[in-house]
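Handing you a structure now.
What you see is the complex with one protein chain gone and the rest in place.
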Amino acid sequence: MDNSTQKFRKRKKQDTFKMMIRNKSFVAGSIIVFIVLMLALFPGLFAKKDPIELDPTAIFAPPSSEHLFGTDNYGRDIYSRVIYATKIDLQLGVFGVSIPFVIGTILGLLTGYYGGLLDTIVMRILDVMMAFPFTILMIAIMAVLGSGIRNTYIAIWLTGWMTFCRLVRSETMVAKNSEYVMAAKVAGFSDRRILLRHVLPNVISSAVVYLASDIVMCMLTGASMSFLGLGVQPPTPEWGSILSTGRGFISFAPWITIFPGLFLSITGIGFSLMGDGLTDFLRTKGR
Amino acid sequence: MEKEKLLEVKDLKTYFLLRDETVKAVDGVSFDVYEGETFGLVGESGCGKSQTCRSILKLLKRPGEIVGGEILYKGQDIVKMDKNEIRNIRGKEISIIFQEPMTSLNPVLKIKTQMFEAFHDSNMSKQEKLEKAIELLKLVGIPSPETRIEEYTHQFSGGMRQRAMIACALGARPKLLLADEPTTALDVTIQDQILKLINSLKDELKMSVILVTHDLGVVAQMCDRVAVMYAGIIVEMTDTVTLFSKPRHPYTYALMGSLPDQSKRGSRLEPITGAPPNLANLPAGCPFAPRCRYAEEICTKERPDIFEIDPGHFTRCHFPEKVRTFTGIIDVPKEEVGNNG
Partner (left out) sequence: MIPVLFFVTVLIFTMIRLIPGDPARTLLGEMALEEDVQRLRELMGLNKPYTTQYFIWMKGILTGDLGRSLVYKMPVKDMILPRLRITISLTFLSMLFAVILSFPLGYMAGKNKDKLGDQVIRVTALAAISMPTFWVGLLLMILFGVKLHWFPVGGWAETPAEQFKALVLPALTSCLMTTALLMRNLRNSVVDISILDYVDFARSKGITETRVSTMHILRNALITTVTLLMMRMAWMLGGSVVIETVFSLPGMGKLMIDSIFGRDYAVVQVLVLAFSMLVIVMNLITDILYSFLDPRVAL
């Protein structure tokens, strides 16, 4: 690479950075996600009380300076429980999306590029799985596997790859017939090189955009499994399961319900804003 | 001239007001269109000819806006008209046809439905509307209109769609047809058919036509008078014969140099070097100066005014006489052009 291209690359990078900074949604989303990340990594810094310690003297205590978000039916401090739950819920979103993203993208690339038997099989599997409402499919898988956080992940992974696969597949089918891929084929490059160097960079952007909204989806799905009693089991603090406890006492202790949901919503909004910014950014860059 | 003025455009300014800059797509354009004539607007893409055309019917895309000037149609100023007044002009008095026949008709509505929209007489019964629509389709040369009228646009070929669009545009017998690059997207053979159709309809319905094109060949075939546009302004305006025989602006001349020509067989075509200027940031002098082979110092400093160099012949150049020394290379037989008048 000569000097001028290096300069050009550098300038392009700076422009990218500038555009990101100028994008209000992206900045706002990043700040929220950063704060949530801090809560997840260092909960001890923010909450001094033990999230699973019972306090029979302070059952259903309303929010006060002692218990910021009040206490639940066992006298556990809701604020501590909510803070300590951050890690699990953030993991649900991020880990939940990771494997489906990779598997779905690879399957989408292969089926879109090669077609044939593999494509037919994968598409039929998709057809059958899409014939179930998403939540029903999740619950049915959970019913087979049994409750628990590990099985929640497995159920999310089993269902999550489908959208990525469909997105990447359709884009790959377009890219396959484009001139730059034709040129690479004529030049005698291997399929692997064409797929990784020429097709992948051009088809990945829609999957990346979906990634952000899917993090929110996975987090909400995981939390709703706990809410239904199928996911994270008590006494482990998790936003959905705290909410589910609060449901029974909603008429006189609404704080048990309000605060974990608020955290869940704000985290979700953070990721959505980031995704929104990313979409804008990729769209203007594409032009 | 004894013919009546149908449309007078005076110092029209259409700008696109963007967040950081203003794109002056049309920057002070004036011309007249007489009854029964075909007036050409010619220039490279992005010179403002289409925006001039769209301004006449106030069909600008956001953030485009008419910021100054007048458009007098039969003495009434279109620029000042409100939504209802302009609606009475659209279709009934002035119609437009667009460049892309593929995207200019609604894909989910039947041709019939789209044609009925052009009929403004609310007393017409469905049967009368149908008969009138079929008659119009016949007029524009669509075979078996009785069945095709029930079809959708995706069942039509490009040329047929363009004919259908013309039929829609003529639904209320307008006095003026704006044709915005009507043949650019079509095959050469179809182009010729469509141009001939427009010409015959013009005579039959006694309309005037404003023809926007980048193709000088189309101008020669169709137009009585023509204005050459560059960077949002008119640089030369005259009758077609004069334009081809005695161009008085270097840009017009350069345009002709980039056309193939019988009398210059074997010689090279001369493309115009450089690119049109940025309309958001025009140079102080003549906008064509950076690409002009005759440009002198004054050209980059002072923008020339448009003036009448010969009766009916306008140019916007500091040194029009320089162009004159090169005239006569492109020869258009007088009678042939005259036939279109």
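So that you can tell them apart, the chains are marked A and B in the order they are listed, and the count of residues begins at 1 in each.
Operating definition for what follows: contacts are C-beta pairs under 8 Å (C-beta built on N, C-alpha and C of every residue); 3 or more make two chains touch, one makes a residue touch a chain.
The structure displayed is predicted, hence computed values, not measured ones.
Enquirer: For the chain left out of this view, which of B:Lys92, B:Arg173 or B:Lys322 touches it?
Expert: That would be B:Lys92, which touches the missing chain.
Enquirer: Can you work out which residue in B:Val23, B:Leu57 or B:Cys299 touches the chain that's missing from view?
Expert: Considering the complete complex, B:Leu57 is the one touching the chain left out.
Enquirer: Touching the left-out chain: which of A:Ala61, A:Ile88 or A:Ala223?
Expert: A:Ala223
Enquirer: For chain A, which positions touch the chain that isn't shown here?
Expert: 124, 127-128, 130-137, 139-144, 146, 213, 216, 220, 223-224, 227-230, 240, 243, 246-247, 250-251, 254, 257-258, 260-261, 264-265, 268-269, 271-273, 276
Enquirer: Give me the chain B residues in contact with the hidden chain, please.
Expert: 54, 57, 59, 61-62, 83, 87-92, 95-98, 100, 103-109, 113-114, 117-118, 120, 152, 154, 165, 168-169, 171-172
As a working rule, only the chains that are shown with their structure count from here on.
Enquirer: Roughly how many whole angstrom separate the Cα centroids of chain A and chain B?
Expert: That pair's centroid distance is 54 Å.
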